[in-house]
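To start, the structure itself, in C-alpha cells.
Coming up: chain A.
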Amino acid sequence: MTTTHSLAAEHLTLGYGDRTVIDSLDLAVPPGRVTAIVGANACGKSTLLRSMSRLLAPRAGRVVLDGKEVHRLPAKELARTLGLLPQAPIAPEGITVADLVGRGRHPHQSVFTRWKDEDDEAVAAALDATDTAALADRAVDELSGGQRQRVWIAMALAQQTDLLLLDEPTTYLDASHQVEVLDLLTDLNRSRGTTVVMVLHDLNLAARYADHLIALAGGRLHAAGTPDEVLTEDTVRTVFGLDSRVIEDPVSGKPLMLPIGRHHVRRPDDARSAAG
Partner candidate 1 sequence: MPDAAVVRRPARVRTLWLLVAVAVLAAVMIASVAFGSRSVAWSDVWAALGGADGTLEQAAAAKRIPRTVLAVLVGGALGLAGAVMQGVTRNPLADPGVLGVNMGASLAVVVAVAFFGLTSATGYIWTAMLGAAVSAVFVHTVGSLGRGGATPLKLALAGAATSAAFASLVTAVILPRNDVTGSFKLWQIGGVGGASFDRIGQVLPFLAVGFVICLLSARALNSLALGDELAAGLGERVAVVRATAALGSVILCGASTAIAGPIGFVGLVVPHACRLLIGVDHRWLLPFSALLGGSLLTAADVIGRVVARPAEVDVGIVTALIGAPFFIYIVRRQKVRAL
Partner candidate 2 sequence: MSAPVVTRPPAGEAASPTVPAVRRGRVRRASRRRLVVLTLAVLVAAGFVVSLMFGQTTYPFDDVVRVVFGERVPGASFTVGRLRLPRAVLAVVAGFSFGLAGVTFQTMLRNPLASPDVIGISSGASAAAAIAIVTLSLGETAVSVLAIAAGLGVALLVYGLAFKDGVVGTRLILIGIGIAAMLDSVIQYVMSQAAEWDFQEAMRWLTGSLNGTTWEQVLPAAVALAVLSPVLLTQSRNLSALQLGEDTAAALGVRVERTRITVIVAAVGLIAFATSACGPIAFVAFLSGPIAARIVGPGTSLLVPAGLVGSLLVLVADFTGQYALGTRFPVGVVTGVLGAPYLVYLIIRTNRAGGSL
C-alpha cells in the first residue's frame, strides 16, 4: 500500500484566551485506519483536530508526526503529508470545481514554478475518486450540499496527503449525503491506505464507519479503541450525560446507541435498569 505515518499527541494542552479546552491529552492515531473523534458539544474535538494540523499552537505538550514535532515542521512540508478539511471552508464566488480542486496543489508549488502535468493528473485523479469529474466546469456555488462536500474532499485529495483530517464532514448534509460522504472516505482508506481522522457528531455513524473511536470528555481522553470497546452505555453516560441502551446494529454488526429520555420509553423498569 502506501507509506504509513504515525501521528500522536503527547501531553497536549490547548486553549483559547484563558480557557483551557484540552488538558494534557495523550493519544495515537492508528496508521492506515479510519479514526473518529466523538464527544459532547464544546468538548474540544475541533480544537484537537486544528492543533493536530498545526493551526493551533499547543500550550504545553506536542503533536508528533513521524517522530517530528508538527509545529516545528515547515508549513508546506507538513501540508504535503497531512491535509485538513475545516468545518466551513469558503468557496470564492463563481469559482469552478476544477479551479477549486486545483487550489489543493498549493503545497506542491512555489512562487516561481509553473503548473505541471502532475498537477493536472492529481486534480483529475481527485475528481475521479470523488465522482465529480462531470462537474469540473460547473461553478461551486451552483452545486448541492452533497456535491459541494465531495468537491471539498476532492480539493483535500489533490493535496495528495497520506493523512486526511476532516472536521465534521457530514454537517449540513441530509441522511443520504452523509452516507455518501462516509462511503467515499472509506473507499479512499481502503484503496489507498489514506489515514482518515474525522470529528463526527453522530455516534452511530461514527461507530459504523470508524475502525478506531476516540471519545473525549471535559478536555480529556475518556476512551479509545474499537467501536465495540468504546461505544458502551457507560461511555455515553460519562461523555454525553445521557442514559442509553447500546445494541448490535442489525445492518453492520457494530454497536448502535439508543438514547433514553424522559418520554416515549416503552418500559420504565427496563429504562431505569439500563440507567441503573
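The working rule: a residue touches a chain if its C-beta (ideal position, glycine included) is under 8 Å from a C-beta of that chain, and two chains touch if they have at least 3 such contacts; residues count from 1.
If you want to know what made the cut, all candidates are chains of the complex that A comes from, given by their letters.
Keep in mind the model is a prediction, meaning the values are calculated, not measured.
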| item | value |
| --- | --- |
| For chain A, as assembled in this complex, the candidate in touch from 1 or 2 | 2 |
| Touching residues (chain side chain A, partner candidate 2) in the complex | 2-3, 5, 50, 53-55, 75-81, 83-86, 88-96, 98-100, 102-104, 106-107, 109, 111, 115, 120-129, 133, 136-137, 139, 155-157, 159-160, 162, 187, 191-192 |
